[in-house]
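All protein chains of the complex are present and in place, except for one that has been dropped.
In this document, chain identifiers A and B correspond to the written order of the chains, with residue numbering beginning at 1 in each.
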Amino acid sequence: MALDRASLRVQKGTIHAVLGENGAGKTTLMRVAFGLIRPDAGSIVIDGRPQRLSSPAAAIAAGIGMVHQHFMLVPAMTVAENVALGGTGRYDANAVADRIREVGQQFRFAIDPRAIVATLSVADQQRVEILKALVKGARLLILDEPTAVLPPQDARALLMTLRAFVDNGGTVVLITHKLRDAIEFADDITVLRHGRTMRSAPAVELDETTLAATMIGTAPVVHTDFSTTSSTIGVEKFVLRDVSVTDDRGVVKLRNVNLTVHAGEIVGVAAVEGNGQHELLRVLANRAQPASGDVTRPDRVGFVPEDRHRDALILDFPIVENVALARAGETRGRMNWAEYRTTAERIVQEYDVRAEGVVTRARTLSGGNQQKLVMGREIETASGGLVVENPTRGLDIHATRAVHERLRQTKDQGTAVVVYSSDLDEVLALADRTVVLYGNALHTVTNDRESVGNAMVGRFA
Amino acid sequence: MTSAMLTPFLEGTVRTATPLLFAALGETLVERSGVINIGLEGSIIAGALGGLITAQSAGVWPGFAGAIVAGCVIAMIFATFAVLLRGDQIITGTAVTLLALGATGTIYRLWYGDAGAALTTPTMKAFLIPGLARLPIIGTALFGQPAVTYIAYVLIPALWWWTYHTHAGLALRATGENPEAAEAAGFSPRRIQCLAVLFGGALGGLCGGTLVLAQAGTFAEGMSAGRGFIAIAIVVLGRWNPLGAAIAAVIFGAASALQFLFQAMGWHIPYQVFLALPYVLTLLALATAHSKRQAPYALGRRELHFS
Partner (left out) sequence: MMQLILLTDVLVRATPLLLTGLAVAIAFKAGVLNIGADGQFLVGATVAAAIGILPGTHSAIVMLPLVLLGGMIGGGVWAMIAAFLRMRFQVLEVISTIMLNFIAMYVISYLVRGPLQEPTHIYPQTPTIATAAQLPRIIPGTRLHAGFMIALVLAIGLWWAFRTTAAGFRLRATGANPDAARTTGLVDVARVTMRALVLSGAIAGLAGAVEVSGVTYALYENISPGYGYTAIAVALLAALQPLGVIATGILFGALEAGASALQRDANVPATLAAVIEASIVLLVIAVGQLSRGWRRQTS
């Protein structure tokens, strides 16, 4: 059950935050509000009138606009075409452009209606999403994790825009998992957990500790700090010297990267989306080649990619075949299935993968168990190096803890680990030291939130 | 090269290009919605037989209507399995084409008996547009064709305008690029794709109808001869744009019509070369198009939602 009698009361003319961790049901609740999902039970009341929101069109007609976490934009089309999408009759590009400029002026941001969306920055693309809702006459704006892809500077600019909207009589609902954003931005906060409404109150009456406890129901959500204080680090395992990295379209993402990772340490990578982190990780893991420069790495580097369904597992294959998949490119001659079976059983045992035997298909495992399997396989087949990308994406709190534990253990056993997460707090909690990717370069910074956060947007001490 | 040599060549070009153009215009819209319809060949052959059977009893113009309906029926089968049931588009399309080829062959033999009775049907005569048809060299080629060709002339700018200057066209293009965005804007991507496929089937049927009712005057099993696949190449070459498709179709028509030019010049080349030429040209066209970048982003995608 995704939602269990969840309730939400939003006052007109306020900014209301819906707070919950991954899987709490906040996105589901908002998809119901936008007509993307029909609820099995319950009611929706807007301005005192009950509504049946059977489709996004109905929601839009009721004055609701939604800004999705993953933008619902067509990259190949212009801003005007994206905004106009959903109208009827003849499409007059000029009329739409005028309307865009008008609304933009009202809320104090300017976007070229003829620009192709693919060429815009992430913050600007988000503005286009907001524009879409405003042009369609939204009085209630729902934003799903809007600051997830924004550096702090742009997040503040967003808040200004939302305040201007509210001052003009609008209402805002903010979906987020970030405690700090909820307290900073919102007038009222509702906390969801396991699909239920746990608590709802004005922001002034709440503090971080209370909220954290309500969100997870047990101890506070603060990530346990695993960083090593004593230097038990060993030999150099990864050495990047003057490396350049390009993306699959040939655009240079990073230049002159110099990085060393030693055995027994976790190096964290912090960066705003699009700064070359995915490419860098793959170069480290030998899944991609650098455009130039020298790379020294262990023979076999384990790699845990962020999209495990696409890149790490063959869902229709049994567990044992997924284990055999690692390094399948190098295997010669016959497959030693007996050996693979033994290895698979060992991994399942040691990494606490809940499965009914190694011949069951990977598809039958839960997300957390799939991730444990992937981690186990990669750690077991690696020879001293491990690269990990958004390792706890989509996992609940228990699976997340297990993954973090495992990373710490691996580090203690002498593996050189590189971790990237789009969640800054996760990086900081796991890493012994942190590097930041910004402006086509890799920067070393002090391992505290302020320094790292600033560096991510280009403000260096 | 005299105009006596050029005119048959140009006439042949337009003649060959017309049915290809119908099929390609339809498929352009279909692919813009994110679907590859390999079953287009099936719509063409169905249209050919449907056109023949209808014209036999009701005359030429109703024959075209029958061709369009037959093409739609085949397209409906494809839409059901590939769009509604989300089957693999390539395999479904291939099955639909085989089904149509087998079914038309079976129906033709049952209806008209086996082997060789060359069945004829009344065909559409050339309709010379007064004045324009008398232009030197290009006159009869462009304006002395059967009336159905002039439908193509109207369709090209109409479809271009519809695609880029109406909200419906916008919705179609959005579906082919990012179906989730189309859905968030209030559309049903599946509905749009079904409608597009039906439209493509209608034009595919029209292509087949043109082959029988404006050109051959008879039906032969398999007479579509791969035109559905050539049409797909034309779509790619034309960069998924109705105007581009028109230009590409003319190029293909010209290549086929080359045999007239060669004959007139007295060059003797085995006739199989000209028969094979459209297919070779398709390969060359696809190889040089380097088109992956400009294809509708979600082309061929089966899952239209974040699951």
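Everything below uses one rule, namely that a contact is a pair of C-beta atoms (placed from the backbone, for glycine too) under 8 Å apart; a residue touches a chain by one contact, two chains touch by 3 or more.
This one's a predicted model, so the numbers in the text were calculated from it and none came from an experiment.
> Given the full complex, what residues of subunit A touch the hidden partner chain?
286-287, 303, 305, 310-317, 321, 324-335, 337, 363-364
> What residues on subunit B make contact with the chain left out of this view?
That gives, for subunit B, the contact residues 38, 77, 81, 85-88, 90-92, 94-96, 98-99, 101-103, 105-106, 109-110, 114, 221, 225-226, 229, 232-233, 270, 272-273, 275-276, 279-280, 282-283, 286-288, 290-292.
Quick note on the criterion: only the chains that are shown with their structure count from here on.
> Can you give the whole-Å distance between the Cα centres of subunit A and subunit B?
45
> Within the complex, which stretch of subunit B touches subunit A?
Residue positions touching the partner: 164-171, 173-174, 177-178, 180-187, 297, 306.
> Quick check: in the complex, which residue numbers of subunit A touch subunit B?
36, 55-57, 60, 66, 68, 70, 72-77, 81-82, 84-91, 132
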